[in-house]
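The complex is shown incomplete by one protein chain, all other protein chains being positioned as in the whole.
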Amino acid sequence: MRAARLRVGVIGTGRIGAMHAELLAHDVEGAALAAVHDPDAATAARVAAELGVDAVGDVDALLRRDDVDAVAICSSTDTHADLMVAAAVAGKPIFVEKPVSLDLAELDRALAAVERAGVPLQVGFNRRYSADFAAAHGIVSAGGIGTPQLLRSLTRDPGLADPGAVPPWTIFTQTLIHDFDMLLWFNAGSRPVEVHAYADALVAPDFKEAGLLDTAVVTIRFDNGAIATAEASFSAAYGYDVRGEFFGSAGMVTAGTPAHLATTHWTAAGMVKPTSRQDTELMRDSYRAELQAFCRVVRAGEPSPVTGADARAALEVALTAVASVEQGAPVRLGASEVAHA
Amino acid sequence: MRAARLRVGVIGTGRIGAMHAELLAHDVEGAALAAVHDPDAATAARVAAELGVDAVGDVDALLRRDDVDAVAICSSTDTHADLMVAAAVAGKPIFVEKPVSLDLAELDRALAAVERAGVPLQVGFNRRYSADFAAAHGIVSAGGIGTPQLLRSLTRDPGLADPGAVPPWTIFTQTLIHDFDMLLWFNAGSRPVEVHAYADALVAPDFKEAGLLDTAVVTIRFDNGAIATAEASFSAAYGYDVRGEFFGSAGMVTAGTPAHLATTHWTAAGMVKPTSRQDTELMRDSYRAELQAFCRVVRAGEPSPVTGADARAALEVALTAVASVEQGAPVRLGASEVAHA
Amino acid sequence: MRAARLRVGVIGTGRIGAMHAELLAHDVEGAALAAVHDPDAATAARVAAELGVDAVGDVDALLRRDDVDAVAICSSTDTHADLMVAAAVAGKPIFVEKPVSLDLAELDRALAAVERAGVPLQVGFNRRYSADFAAAHGIVSAGGIGTPQLLRSLTRDPGLADPGAVPPWTIFTQTLIHDFDMLLWFNAGSRPVEVHAYADALVAPDFKEAGLLDTAVVTIRFDNGAIATAEASFSAAYGYDVRGEFFGSAGMVTAGTPAHLATTHWTAAGMVKPTSRQDTELMRDSYRAELQAFCRVVRAGEPSPVTGADARAALEVALTAVASVEQGAPVRLGASEVAHA
Partner (left out) sequence: MRAARLRVGVIGTGRIGAMHAELLAHDVEGAALAAVHDPDAATAARVAAELGVDAVGDVDALLRRDDVDAVAICSSTDTHADLMVAAAVAGKPIFVEKPVSLDLAELDRALAAVERAGVPLQVGFNRRYSADFAAAHGIVSAGGIGTPQLLRSLTRDPGLADPGAVPPWTIFTQTLIHDFDMLLWFNAGSRPVEVHAYADALVAPDFKEAGLLDTAVVTIRFDNGAIATAEASFSAAYGYDVRGEFFGSAGMVTAGTPAHLATTHWTAAGMVKPTSRQDTELMRDSYRAELQAFCRVVRAGEPSPVTGADARAALEVALTAVASVEQGAPVRLGASEVAHA
């Protein structure tokens, strides 16, 4: 019965939002796309027409619709907090893209509104739903590596199309925030206590003046003694590269590889395996899986797999890494928050 | 414009047909699902309801509908030929599952009807559209292995649910036919001249009397000197296993692996990599890709990537392998045809 | 105490013999090189000088020496049988290179002499001592794949230096004989019942007239139902390639890879792994390990790990494969023997 589906309104129909809309329309079992909204009416109209739903010009109107059971907030980061508050007040369960906010106070304000309203909230750390990382996490959760001791997570994007358009600190707040979430998730139960970061503009040095950093290594010390490394680059010549390595007292788990096919080619030059500019598994399958989970959270009352607290913890690490770069020294967790207050 | 889509009627809504219907409904760009038919009305009704189209009780009625631009024949093998003739007479482009037929004369009759009607025809050898094998074939077509000399293709299914329900020779005509198509495709331009086969009932020996063979090795000699091996088992303890290895004067290409994740787990017991009971890439992505290709064949007039001649060539090898088992000797291509005439 | 070492006389100081001599001189614990002999006195003198031992011009003199505790027969295949008889009569334990002989009657004559003399005998199927294959065999022996069902062994040499110098049937009696031994070893306890072979001259077609076959695929049926494939080529563009794949009711084991380093190189062209023209592991480490085992056989009375019966079984398969090519049909084991008798 179609009515029994979770009808989701998608707010923001840029690249990520359009993909979420399309997945909700067709590929998420038990879900349906209810309507879309985007400040850019033309974009919204195109996506709406393609998927056979309404484009709603006024976001509040979308939030008031009875046929919208929940919302997916996929607009630009600076709009997330206000939209979360509005959706919470409207009583709509919320899926929100990462990062929830770039500011801890703003984040706290949004989370408080969500808590007051009692609506379910799930944050879009989609890497948790990559098949590779999910399998790895299952092994770690089951004790497969014992106590975590050395953790590593990295993200390398295949290229930097327009360095001038990238806001400062993006590598920490937009890219490495995935890696921080990974490290926190794989070392669950422990808290980060100190962060040290090195970062530089090696890919596009001309943009360093403007604040663009494109290469970074962050080390994090946890209260269980584990030491974690997060690493990012905005330009991997060989294609998209997202990996994790989680080492503990009883073993190691790794996840991810830039080799996207099992195909191998052997010649006098050696063995060649193709890589890819795109990680379709991350780009589509993990998005579908997280929306599927959101559907279960709302319809079956499952606990949210990625909470507001998770978003806060990752953001805190990101901001502490920023502070470490600014100060040229390791920074204790909490210290940056005070500094920014 | 929705009307511009290729509206496909799906005949047969068993496991494969239902998947094709769902893919056409949602995931094949430029395609739409027009209607479905199945001799089992209840099955058809369920799929139709799920996907929001009509279940048509009379297959001829489906073929006469103006809103059916093309058909996908996914019913049982013995019905393929008559349905192809009917669709051809109705002027509908045809996608038909493999094997097209178990009988060369019947196959020829169906192909003749298709040719007379001048409708496009594409056969469902989906393995050609597996990303791994497609990439491998691209390398071979570009000369990456030089002249093919030693070819191998294998299929191992994770288990044999109901041996009693499997018709004799299934391993050749339903399973290895994929491998024969692979070997012919990777050695395109050459013709098989002789086939030798060993087969046995090792998985379910109790069913050998009833004609079930579950383990087979077929060697094929081609007119360019290349020697090929096709191998199948109905029971791989570690999961679905489909691979190819293509060796020539300038190198080798391999495709496929039973390890479906990059995740690794290292303990005192060694390194463990998960395998899978399902090959979702083969089971879904390659089906989507072949239907996408069919869409281009019909709408853009592209030549069919898998022709009736391809289906005939693979069936000929399969029947020759059967003859080899029956005779306990290698059999030349063509000889079995005569024998069966 | 140096006297406690097993002092081995090496007969034949060609490429293989020289390597054995050097290993015995330095790298086999508990062994020493006693003396060397070669029909080509200059070759023997060079090796002897390099390793600080005597070159003995008369092989019978070598066999009579008290300071020769055992012999390693590494001369050309046609001399093996007579040398084995002579060594047996002299009471010297024998290590002999593969193949022991190209003729079953001759082989039987040599084995009978060895048995009469009661001297230990070990045959040089060194692949059993490759670390990869040894580990794989350990897994199979421990039941790790259940009952063997589909076996594969292959040898691809990196090139054919002088096709004109290669005797007919070499690919079966010198190259594939390793693979036959592998298949027999991994399916121990079962007996081959029938062999079918395809072979051709694809690498050096001009030498086909002269009887050189450089590409072959052999299928073997065993009395436990298992079906095995042995495959060889004299020219792999990407380097030395020796592999095995052993599939059974409970799983699969593979051994070998042409990728000789873990080093990987990732660029826009994909991931590249180096291969090698030489397999040093097979070429040196496995030779050392088999000599180490021979040392234990003689000194500690361990049973021979590679017996005369093993050599006979592999030769029988090789000769049956030759008969299959000659007859263009599968040949039952034993039938070829009769035919040659």
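Every chain is named by a letter (A, B and C) in the order it is written, and numbering of its residues begins at 1.
FYI, contacts are C-beta pairs under 8 Å (C-beta built on N, C-alpha and C of every residue); 3 or more make two chains touch, one makes a residue touch a chain.
Every value quoted in this text rests on a predicted model; they were computed, and no experiment measured them.
> Of the listed residues A:Tyr238, A:Trp266 or A:Tyr287, which contacts the missing chain in the full complex?
Counting the whole complex, the residue in contact with the absent chain is A:Tyr238.
> Out of C:Ala61, C:Ala112 or C:Ala131, which is the one that touches the chain we can't see?
With C:Ala61, C:Ala112 or C:Ala131 as choices, the missing chain is touched by C:Ala131.
> Check the options C:Ser141, C:Thr263 or C:Gln278 and report the residue that touches the missing chain.
Spelled out, the listed residue whose C-beta touches the missing chain is C:Thr263.
> If the hidden chain were put back, which of B:Ser233, B:Thr275 or B:Ser304 would touch it?
Checking the options B:Ser233, B:Thr275 or B:Ser304, the one contacting the hidden chain is B:Thr275.
> With the missing chain put back, which residues of chain C would touch it? List them for me.
Within chain C, the residues touching the omitted chain are 26-27, 131-133, 135-136, 139, 144, 250-257, 259, 261-268, 274.
> Which positions on chain B touch the chain that was left off?
Where chain B meets the chain not shown: residues 237-239, 258-259, 266-275.
> Residues on chain A that touch the omitted chain in the whole complex?
Residues 146-147, 149-150, 156, 196, 198, 200, 202-203, 205, 215-217, 219, 221, 225-227, 229, 231, 233, 235-238, 241, 247, 249-252, 328-330 of chain A touch the chain that is not shown.
Everything below uses one rule, namely that only the chains that are shown with their structure count from here on.
> Between chain A and chain C, tell me the centre distance in angstrom, where each centre is the average of that chain's C-alpha atoms.
57
> Mind checking the centre-to-centre distance between chain B and chain C? Centres are C-alpha means, answer in whole Å.
42
> Which parts of chain B, given as residue numbers and ranges, touch two or more other chains?
Each of 250-252 in chain B touches at least two other chains.
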